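Left out: one protein chain. Kept in place: all the others.
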Amino acid sequence: MKTKVVRAFTMLAVVAVFVSILSACGSNKGNNEASPSTSASPSSSSSVTPEDTGKKLEGEIEVAAFAGGFGTAYWEEIVKKFEATYPGTKVNLLTSPKLSDILQPRFVAGDYPDIVANTNNGKMDVRILMREGQLADLSDVVNSDTLDGQGTLKDILNPEVLNYPTINVDGKIAALPLNVTYQGIYYNATIMKENGWSVPTTWDEFFKLGETFKAKYADSKAFWTYQGMYPDYMHINFYGALAAYCGADGYEAIKTAQDGAIEKPCVVQALQTIENLAKNDLVMKNILDKTEVQAQTDFLLGKSLFIPWGTWAESEMKDVLPTLPNKFEFGFMPMPAAEAGGPRYVIGDYELMYMPAKAKNPELAKEFLRFCLTQENIKFYSEKTTAIKPVKGAVELVGSLIPQSVQNTIDVIEQTGATLISDRLDAKMNGALGEAWTGFTEIMLKKKTSEEVQAAIAKKFNSTK
Amino acid sequence: MLKKHELVFILSFLTPTLALFGIFTLYPYFNGLKMSFYEWSGFSDVTTFVGLDNFKRMLDDDIIPMTLKHNLYIMLAVPIFSFIFALFNAVAISQFKLKESKWYRALLFVPYVLPVTITAILWQNMLGGDYGLVTSILGWFGIHLDYPLLGNPDTALWALCVPMIWSVVGFYMVLYLTAINNIDESLMEAASIDGASQWDKVRYITIPLIWETIRVTLVLFILGAFNYSFALPWIMTDGGPARSTEFIATYMYRVAQNDHEYGYATAIGVFIFIIATGLSLLSQILTRKSKLD
Partner (left out) sequence: MGSANHFLGRWIVRLILAVQAVAVVYPLLWTIYSSFKTRTDFYRNPWLLPSRIEFSNYYNALIKSKFFESFFNSIYVSVLSVALIIILSSTTAFILTRYKFFGASFIHKIMMLSLFLPSVFALIPTFLLMMELNLLNKLSGLVLVYAAGGLPMSIFILAGFFKHLDTSFEESALLDGSSATNTYWKIIFPIAMPGIVVIGILNIISVWNEYPLAMAILSSPEKKTVAVNIVDLSTIQRFATDWGALFAGLVIAMLPVLIIYFIFQNKLIAGLTAGATKG
């Protein structure tokens, strides 16, 4: 009879685990989400009075915003500003760091918010949502006038924005950009300056610098580090190398999942930029179990020269920066070119705002989208988040409101004439590149060669529908 | 035959339970499981019926056998080590009658009640490459690692077993202790007088007499290890490095969340359900057998 009770506990253990299954499993694995962080201090907001549009707008909207790296202060205040500007309206705000987890069941159930500002869009792919008819086509909003007489929204946005894969989905405007982030290779400017090194412009120069670096620092500092537990951070330098070696067309073919594109020899060359890091012992030790913050803190502590990262960097680490023993100076470089004078690339990506097709109050929601893109509120956004919207003349408009590292990045992109590429690959290719992230780790462990990783990606690609 | 008042009594007690269970447990599950026959992104109400396609696809998916191999590893390693520790502790506590025994019993049980999130965060730090306590302790013994324990495909799976074992040893220890305490004291005394060594006593008295409990816990171990393979790897290694700690459950969740293939993930879930049910039947068969002995 003992067995009965013991068996009961068999069940119990099982249940205990099933109950805990999924608990805390919410790591978000998007390629390049921006970076949440906590504290964001509320500050005084000057009241805006946009031109009277003559429209009578009323009712309620629900805005669901990702509580990410840029905090929630912007959302709390822009909502208040909007309500003050449009008396009689009400904006219900929902913010969460797990926004897609909350929205997912709501979308399935047809319980839509009116506006989603989900920067975490790897999890809820806008393209899938659009193709499934879940999102409103915002073409009319883009073609409508701004609220402050700056022409249409289309006029004020950077021209490449409306061709971006997650914004222009099959000719429809699925989303508006909330902000733009640039991703490339960050370096420790102090180390560079102290040694009088110049920033490498080709991969050859890059690896030559690696030798020089090793000769100088041996094991005391590393040439390269990355967010080891999440190797897909290296897609930043990898995609840049792909574009460099395969050319803009070759990269486009990969991005749009053309057959055979990933099997070209230039893909091996791109993978070799990673393999060489491992081969030449340029990578920091003990990083394969490191999370973003751990790896990035190492970089800020001066333990490595390079790291792949994005313009959210300074905001993401704003709590660490003031507590560092030495002041840190950010340097940014576009990905090196295949050969001297060749084109160099930077990933430009947008965090998005979109409107469900079945939003309850579409007119007011569209007004809210326009409201966020007045000159004053473009500035207000940068003031509250330190991020930047992809509008013409943004740097002049918000200059002092964004971190020095972001201004520097934008300057560098301009000076080097680097080309922006998108890292939003078609689903099929994106899935196949899962093999690349695994492959990076295997390359680091010297268990696989570039050729083998390419073969694994191609195999995955060809076996997917 | 039941009398009428008995029937009323039964129904009055049973109805609320069945209603609650049916509405909030069974109904959602069946609703969920039918998605294995659909293609579904999981974040809209658009679904396409694809029949058995999702199941066919599993046959060609070479990640699944790999994850099952990992599951099998921990189904062997975790039970073996948990068993050795739990039994050793139970025997030690009951035989040596240490005055602090109560403390060991109380403390070793604690990990079992901790939320798995906390266990994961704790052990991520304990096993970490730079400062991890375990790495330092290995260093004292002259073992220096090229890669962090959780950052090396050759060691990550084994390293993950540590928190899994840590979590359950106390629980099994209490079960064994309970069984051992039921053994007639005089048997042990008689054995001591006959000059039996400690090990002999364990081998010839303790183990045979608590065999029934051991047999049941073996099944329990297997199911426990099967289920522990979700939250810990998800938080501690994210299935990596290089998929070396990807288990069937983490893979299923990844398919749903990252690849937006809820239908396929559900099919994998049905497969997990079949394995789990198989293991539960195994447990029932084993326990039934023990009753016949």
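Letters A and B mark the chains in the order given here, with residues in each chain numbered from 1 onward.
Going forward, a contact is a pair of C-beta atoms (placed from the backbone, for glycine too) under 8 Å apart; a residue touches a chain by one contact, two chains touch by 3 or more.
Treat the numbers as computed from the prediction; the structure is a model and nothing was measured.
Where does the absent chain touch, in terms of which shown chains it meets?
Every shown chain touched by the left-out chain: A, B.
Check each of B:76, B:138 or B:276 against the chain that is not shown and name the one that touches it.
Selected residue, touching the omitted chain: B:276.
Could you tell me which of B:32, B:139 or B:208 touches the chain that is not displayed?
Checking each option in B:32, B:139 or B:208, the one touching the absent chain turns out to be B:32.
Counting contacts across the full complex, list the positions on chain B that touch the omitted chain.
Residues 2, 5-6, 9-10, 12-14, 16-18, 20-21, 23-29, 31-33, 35, 42, 85, 88-89, 92-93, 96, 98, 103-111, 113-118, 121-123, 125-126, 131, 133, 166, 169-170, 174-175, 178-179, 181-182, 195, 197-198, 213, 249, 252-253, 256, 265-266, 269, 272-273, 276-277, 280 of chain B touch the chain absent from view.
Across the whole complex, list the residues on chain A that are touched by the chain not included here.
Listed in rising order, the touching residues are 1-2, 4-9, 11-12, 14-16, 18-28, 35-39, 67-69, 94-98, 101-102, 104-106, 108-109, 111, 291-293, 297, 301, 316-317, 319-320, 323.
Definition applied: only the chains that are shown with their structure count from here on.
Report, in whole Å, the distance between the mean C-alpha point of chain A and the mean C-alpha point of chain B.
37
Write out the stretch or stretches of chain B touching chain A in their complex.
Against chain A, chain B makes touches at 41-46, 60, 112, 115-117, 120, 124, 127-130, 146-153, 168, 171, 175, 179, 212-213, 216-217, 219-220, 223-224, 227-228, 230-231, 234-235, 237-238, 240-243, 249, 253-254, 257-260, 276, 280, 283-284, 287, 290-291.
Where on chain A does chain B make contact in their complex?
On the chain A side, the touching residues are 2-3, 6-7, 9-10, 13-14, 16-18, 20-25, 27, 29, 100, 103-104, 107-110, 122-125, 128-129, 132-134, 228-231, 285-290, 427, 431, 434, 438-439, 441-442, 445, 447, 463.
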